[in-house]
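Remarks on the structure that follows.
Missing here: one protein chain of the complex. Every other protein chain is in place.
To keep things simple, chains are lettered A and B as they appear, and every chain counts its residues starting from 1.
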Amino acid sequence: MIRFLVFRFSQAALTIFGVVSLVFFLQRLTGDPVALLLPETATEDDIKVMREVMGLDQPVWSQYANFLFDTFKLDFGFSFVRNAPVSEIIISRIPETLKLAIGALAFSMLCGFPLGLIMAFTARRQVSKWLMAFVLACQSLPTFWSGIVMILVFGVWLQWLPTSGTGSLSHLIMPSISLGLLSLATYARMTRTAVLEELDKDYIRSARARGVRTARLVQKHLLRNSLVPIVSISAIEVSQLLAGAVVVETVFAWPGLGLLTMQSIAARDFAIVQIIVLLGSFITVSANLISDLLYSIIDPRIRP
Amino acid sequence: MTKEVLVKMPFSEGRAFLALFLKGLAALFLACVCLSAFAVTEENIVIDLSGEPASLDPHVQWNPSSYYVYRNIFDNLFTRDNGGKIVGQVAETWEQTTDTTLKLTIREGIFFHDGEPLKPSDVVFSIKRIIDPEFGSPQLGQFNKIVDAVAEENIVVISTADPYPSLLAQLVKLSIVPEHIISKVGDSKFNDAPIGSGPYAFLEWDRGNMVKLIRNEDYWGDVGPFLRATFRSVPDVATRVADLRAGTADLVVSIDADFAQQINSGGTGKILSALSERVGYLGLNLEKPPFNNLEMRRAASMAIDRQGLIEGLLQAGEVPISQMLTPSHFGFDAAVPPFEFDVARARAIVSTNQALASSPATLATSPVFDQRIVQAIQQMLNDVGFNIAISMSDMPRYLEIVTSPSSRNSELSFGRWSCACQDADGVVYPLLHSSSSWSRVKNTHLDDLLEAARSSLDPEVRQEAYNQVHQIVREEYLMLPLYQATVLYGAAVDLNFVPTANESMFLNRMRIIR
Partner (left out) sequence: MEYLKESTFIQIRAMAQFWPYLFLVIFIAMAIFSPWISPFDPDRQHLLARLKPPGFEVRGGVFWLGSDELGRDVLSRVIYGARISVSVAFLSVIFSGVVGTALGMLAGHHRGWFEQIIMRLVDVFLSIPAILLAILLVAILGPGIVNVILVLSLSRWPRYARVAHAQTLSLANREFVVISNAMGASTLHVLRTHIFPNIFNQILVIATLEFGLMVLFEAGLSFLGLGVQPPAASWGSMLSTGRNYVSTAWWISTFPGLGLFILVLSANTIGERVGGLPTDRDTKS
C-alpha cells in the first residue's frame, strides 16, 4: 500500500510539474506584455526600461529557473499589469469562484439526479427520450448565449434577479444555473446509466419479482450502489467547472478566477496565469488522486 | 454581530447557530427583495466600466479603466474644460519664461483628503517621481522631455531639455500625489489606498469587482451631485447594456450604435455622445505589395465609402476625415481636400495592374475594434479587385504585428488612435516618423517637418509644418484616415453630463436632471 501511495503521489507531482512547465513555455511563445502596458507613444527606450523592470530581458531559461525556485518557496511573484502581489489577487478571487462552483454543482446535482432516476425508470418509454433531449438541449447551447438570454429575461424584462455582479445570494442564481447546465447532462446521464446497470442485476430483478416497491428499492440499494461512480465523476466535473467559469464569469461580470484567467491571458500577465494553472492542476490532480485512492480502498484489485 | 455570536457560542452553541442561520436567511430574503432603485440618486452613482482599474496610483498604469477612476481622486496640474480649452487646475497661472522653462504658480487652498495642504513640493515630487526611470512609469515617454522641476514659495519652475510645445497638453495628464504619504507608506500601499486632492476620495477597492469613492466635501472647486460613486468592472458589453436597462447601472461606457439603439428603444436609458479626438484609420504597409504602389493606394482610398460607413454602420455622428487629425487637435488643417469615393475609377486603376492588386494581403485587427467596420472595409476593397483577408488576433498579438518592421508587418491594419493630448505631436509623430515602431513611413522630408514642429514654440511655425505633413500624407496616400470617432455613453434618463473629446469622465461635472 505504501509503495502504491508513493508511486501515485510522485505521479501526481510529476503531472503538476509538467503542466506548469508546459504553460510557462507556451506563454512565453505568445509574445510579451510590454506593448500593452505602455502608451502608444512609448519609445524603444521606454520599452527597454519596462522589460528590465519586469525581468523579461533575461534569457527564458533563467526566467524559468527563477520561477521554479520562487514557486517552490511559495513566492508567487508580482503582477505588473495589476500592480499587486499575485497571491493577494488570487486569494481574493478564490471565494467567488468557490461560491459559483458550489452553486453550479448544487444546481446540476439537484436537477441531474432526479432527472437521471426518472429517465432510468422510464427507459423504455417516450418520456425518457424527451427528457434526454431536454438534458442535451441544456448542454448544447453555448453559455455565452444562454447567459445573456437569461439576463435579458430575468434581469431586464421580469426584473426578478440582478443582471450581473456579486453581492447577495440572488446574484448567484443565474451564473450558477448557467454554469450548472453544462454538468447537468453529465449527472443525469451518469445517474441513468448507473441505475440502469444496477437494475439489471439479479438481486434487484428478484426483489422486483417479489414485488418490492420501486421507491423502496431506490432508497435502499440503488442510491448507495450507484454513488461511487457519481462521486468520482464529481472530481472531474470540478475541473470542468473551472473551464466553464471562464465564459460564465465574463458574461455575468463575476469577479472569480475564470474572469481573471481570461483577462490575464489577454494582458499577457504571465505571473497570474501561471499560478492559476498551478492551482487548477493541483485541484484536478488531487481530485483524481483522491478518487483513485478511494477506489483502491473499495476495490483493492485496482492497485498495480 | 459576528462578535456577539462568538461570545455566545460556548453557552448555547445550538441556539446561536440557529439564530445565525435565521438571520442569514432573513438577510438573504431582504437582499432578494430590495433589488435595484431605478433612477440615478444623489446617494450613489453606479458606473459600469469594461475592465477593472489596473492601478489607482496615477503614475503607474495607463488604461482607460484606471483613468476614469483615478482622475476623480486626484487633481492635475492642468485640465481641459468641456469646450476642450486647457485651463489651470493645481497650477493657477503659468508663464513660459524661456524656450525651455515653464513657470507655474500653485493654487493655494487645495487640501489632500487627509487634511494636509497641497504644497509646491508635492508638485515637484510628482514630476520627479514620474520621470524617474527607476520608478518605471508606463507614462514615462510622455514626460521624459522634462529634465527638472524646482519649487520656490508658491512657484514651481519646470525645465525641459529642448523647447517642447506640447508640454501643457501633456501636463493635463499629470496628477499631483502627496509626498508626505508616499514617502511614508511606499508605492505599493499608496496604490491600495490612494489619497489625492480631487473632488472624490477613495473609499474601498473590492479587487476584481468594484471601486467605491466618496465625495470630498472640502473640495476647493465644484463637488458634484453624488455622495458616493461605484465603478464596476463588467467586461461583456451586452451585460453592461442589460445593467443599464435594468437600472442597476447609471452610466455605461464602450458601446456602439447598435447597442445605443437598444438603450434608446428600451426607454430606461439614453445616449450621451460627443465627437472625440480619436481617429479611425487604415495603416498601409508601404513596402509590401499591393500597397507599395501609389496607384494601388489611391485605388484603395477611392474604394472606401467613408460616408456610407458612417451613415450605414457607425450612425453616431462620426465625421469623415482626410488627415490623421480631428478639428479638436492642434495642428488640424481645414484646407486638406476630402478623399474621393469613386468605385468606377478605383476599379479602372486596379484593372491596369490586376496582378499586383490581387496579390494576397491581410488586414490586421483585434476583437476590441468594431468588427462590422473592418468587415465592411474588407468588402469595399475586395469589390474593386483587391484580395484582402481579415486576420484577427488578441490585443497583444495585434500590437506586436502592427509595431513590427514592414517586412513582418501586415499589409493593412485597422486602428483607432488617441493620445488624449489633442496635439498633432501625439498622433502624427508616432505614426509617421521613421524612428517610431508604429510608423511604416520612411521619408526624410517628413521626418524633418515632424521634428521641426515638435521643437518650435511658435504655433504658426508648427501649424505650417503640420499642414505640409498632411499634404504629403494626402497626396501620397501614406495612410488612410477614415473618420473622427464618436464617444458613446449609455446613461440613466435623469443623468446629464457633457462627454469630452479626450474621453475623460469627471463626476463633479455631472448633473442630475430634476
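The definition used in the following text is that contacts are C-beta pairs under 8 Å (C-beta built on N, C-alpha and C of every residue); 3 or more make two chains touch, one makes a residue touch a chain.
Since this is a predicted model, take the numbers as computed values, not measurements.
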- Message: Looking at the full complex, which residue from B:376, B:427, B:446 or B:469 touches the chain that isn't shown here?
- Response: B:376
- Task: Just name the one of A:22, A:158 or A:290 that touches the chain not displayed here.
- Result: A:22
- Message: With the missing chain put back, one of A:109, A:173 or A:277 would touch it. Which one?
- Response: A:277
- subunit B residues that touch the omitted chain in the full complex: 237-238, 258-259, 261-262, 265-266, 308, 312-313, 366-367, 371-372, 374-376, 378-379, 389-394, 396-397
- Item | Residues of subunit A in contact with the chain not shown | 11, 14-16, 18-19, 22-23, 26-27, 29-31, 132-133, 136-137, 139-145, 148-149, 152, 156, 186, 189-190, 192-193, 196-197, 229, 232-233, 236, 239-240, 242-243, 246-247, 261-262, 265, 273, 277, 280-281, 284-285
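The definition used in the following text is that only the chains that are shown with their structure count from here on.
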- Message: On a C-alpha centroid basis, what's the spacing between subunit A and subunit B, in Å?
- Response: 36
- Item | subunit A to subunit B touching residues, read off their complex | 30-33, 35-44, 46, 49-50, 53, 81-84, 88-89, 92-93, 96, 148, 151-152, 155-156, 159, 161-170, 250-253, 255-256, 259-260, 262-263, 265-268
- Which of the residues in subunit B come into contact with subunit A in the complex? 28, 31-32, 35-36, 51-52, 54-55, 57, 60-62, 133, 136, 138-142, 144, 188, 191-192, 206-210, 232-236, 238-239, 242-243, 245-246, 248, 266, 394-397, 399-400, 403, 417, 419, 426, 429-430, 436-438
